[in-house]
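Just one protein chain is left out here, and the rest sit where they should.
By letter and in written order, the chains are A and B; residue numbering begins at 1 in each of them.
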Amino acid sequence: MIRFAWRRALESIPVLIVLSFIVFGLFKLVPGDYLSEMELNPTISSETVEKLRHDYGLDRSLPVQYWLWLKQIVKGDFGYSFAQRRPASDLVMERVGGTLVLTASAFALALFLALILGLISALNVGRWPDGLSLWLSLTGLSLPTVLASIGCLYFAYWTGWLPVGGADTWRHLILPSITLAIPSAAFLARTLRLELIDTLGQPYVRAAVAKGLPEWRVVWHALRNAANPVISLAGVTLGGLLSGAVVVEKVFGWPGLGSLIVDSLLMRDLYVALNCVLLASFFVIVANLFADLLLALNDPRVRGR
Amino acid sequence: MRRYLLYLAAGILLALCLAALVTPFLAPYSPKQQFREFSHSPPTRVHFLDPESGLPPRPFVYTNPEVSDSKGSTSSESTGDRVTVRFFVKGVPFRILGVNSGTHLFGLEDPDQPVFLLGSDSLGRDLFSRILYGLRFSLVVGLLSIAVTVLIGTFSGTLAGWRGGWADRVIMRICDLFLSLPGLFLILGIRAVFPLRMSASNTLWMMVFIFALFGWGVVTRVVRGQVLSLKQRDYVLAARTMGASDWYIVIRHILPFTSNYLRVQCTLFVPLFILGEITMSFLGVGVQEPDVSLGNLLIAARSISAMTQHPWEMVPALLVFVLVFCFNFVGDELKAPGRVRPQWW
Partner (left out) sequence: MRIAKRVGEGLYTRDLVQLENSPMINKVLVLSSLFSLLAFGLILLTSRCSSDGEQSLKRPLLPFPEEAKVLDVAGHFGGQLRYALAGEPETFNYVAAIEARSRTVAGLTTASLLEFSPVDQRVVDGLAKSWEFSPDGKELRIQLRQGIRFSDGEPLTADDVLFTFERLYDEASSNVLKDALMVGGEPLQVEKVSDFEVVIRFSAPHAGAEYLLSNVPILPEHLLKDHVAPIEQAWTLDTPPEAMAGLGPFVIAEHFPGRRTVLRYNPHYWKVDSEGRRLPYLDEIVFEFIEDLNTQLLRFKANELDILDQLLRPDDFQMLVGGVGILTEDVGASANLMFFWCNLNQGLNPETNELFVDPKKSEWFQNREFRQALSCSINRADIVRNVFAGFASVATTLIPPSNRNWHAADVDGFQFDPARARQLLSSAGFSWKGARGLDTLVDPAGRAVAPEILTRTDDVAGRTAAMIQQDLEALGIAVSIRQEEMRAVIGRIMRARDYDTALMNMDFPIEPSDIMNVLSSGGSLHIWNPLQVKPASDWEARIDELMLLQGTLLDRDRRFEAFHEVQEILALEVPLIPIVNRNILVAWQPHIKNLRPASVFPYGLSEIWGVYLVP
């Protein structure tokens, strides 16, 4: 098991390296750089901008710049934020906690909702709870996150029950995580429902029922069997949550990686963007790894492989 | 009951696709035409009954449509001359399916007078026409993207699954690369590379490119898995021993079995792409001003003051919701276990 985890971790290193190269390449391909905006300031001369460009190493060619960056990494230096004039890794580390908290709570919420909705509708196929859960989850799937966030904000303002944006107490976390969780919850609930219906129709379930097993044990058995695809999908969903967090963080003013990455990409703050993308990809990889481990935990057949 | 709902959803989708096909005919104006005096004009009331006689032959509107004041309420009574709404009027020339025409489904006798079925935006552009053009753009992007995604995904998935060995490993690692890069960041990066020369058709292809890049990995993975299991089936082995070529087996015995999955995937990916385009517009990297898409229409109206002062600008949001909901509903129904497929699908 541990060997498997190690192998996966090692395999992800080349992925991360190629990724960093792609990001570097993208930055070089696009006209303009971080300093372009400064050129629009009438009180700053072009010589000053050129000097800064040289200081930041932005005038070097792509391979040289990339090679220097790789060399820095070995020394534990992940680059420098042009905008804030301090190590990019500091900036990223300040924000990482916010994103982790938000994503984790949204993920937990999504799983919880998916479990409830999925179970209810699978156990009541064709009756009103199933119908209700269908409409709920389809609505959740079809709401653009942007609109849902604004709707939630307006709701908070209108009722006064929850704070309108910000990030100080657990109450600030409620709306962003709900908004973020809705589409994933809906998606997972639909998948779980399908798998459960499928499993409940299997001969061994029928045998178990016929044997007179208590119903909760039948459902538990079926759930564990139905969980496999849901677990691996949940890993993928976590990546989706990280992307969705960008919008949610921006609208709710939640300090996280999402808003940092958009800003740094648009502002061309090269090393910050690079660190963010790599870290986010790393999270996705870890999430998938985690999903695989969970799968093995749940299913002895997978463990055997 | 559910079956009829399914038919309804499919019907709505079909109608929207048709509307997108003949947009220039349905839309009374070009999406760019500005009636500047009618900034944020509420939907024009079309009168079907003559206030005096009670039964005129034709619908008409008043030339001074209601103008909203700053509080968002509209004055109740319209004034000005009556202008008859005509059907099949001559207007801005256009070209659909290779046919040149200038006939629009409806319009006013005087083409310089506006009839806003769904109100107008800040520049006084007809929202009804803009929504139709936006729908057209978004649907074309969604459908083209899904076509490209499925083509690439099926090809690489089959290649990886059927060939195995190094081809499999290389393709799957590339897949991992794209799947592990959080999608949105990929979009932002690619969008940033594409600013050079952006005419309308270029924007369209850029979107298609981005979405395909985003979706092919998922398709590849699943198709590969299916091919791997199908490869071991007895009838495939039988075909092989009988000397059938790889191409023959893949096309005849393997791909037909993946089509079921692909169909479902298509219906579920299109709404994802439509929502993705909205997110891009929100982040300021989507379709830009001369072009109209559902995303940038929705984002333009995305403000609390718009919601309260000129709520008709939220119609694109409603349309997006209906569109995506119908796609999801159809997709969900198709996924249902053991579902007897309707004949038409």
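We adopt the following convention: a residue touches a chain if its C-beta (ideal position, glycine included) is under 8 Å from a C-beta of that chain, and two chains touch if they have at least 3 such contacts.
Values in this document were obtained by computation on a predicted structure and should not be read as measured data.
Here one chain is not drawn; of A:15, A:88, A:186 or A:219, the residue touching it is A:219.
The residue touching the chain not shown here, chosen from A:19, A:119 or A:245, is A:119.
Among the residues A:77, A:263 or A:299, only A:263 touches the chain that is left out of the figure. Where chain A meets the chain that is not shown, the touching residues are 30-33, 36-46, 48, 51-52, 55, 83-86, 90, 94-95, 98, 116, 119-120, 123-126, 129, 150, 153-154, 156-157, 160-169, 171, 174, 197, 200-201, 205-206, 209-210, 215-216, 218-219, 222, 250-253, 255-256, 259-260, 263, 266, 268. Where chain B meets the omitted chain, the residues involved are 1-3, 32-34, 36, 39, 70, 122-124, 192, 195, 197-199, 284-285, 288-290, 300, 302-306, 308-309, 336-340.
Here is the rule we use: only the chains that are shown with their structure count from here on.
Averaging Cα coordinates per chain places chain A and chain B 26 Å apart. Chain contact summary for the complex, chain A toward chain B: residues 11-12, 14-15, 18-19, 22-23, 26, 29-31, 134, 138-139, 141-147, 150, 154, 190, 194, 197-198, 201, 236, 239-240, 242-243, 246-247, 250, 261-262, 265-266, 276-277, 280-281, 284-285, 288.
On the chain B side of its complex with chain A, the touching residues are 173, 176-177, 179-185, 188-190, 192-193, 195-196, 271, 275, 278-279, 282-284, 298-299, 302, 304, 307, 317, 320-321, 324-325, 328-329, 332, 335-337.
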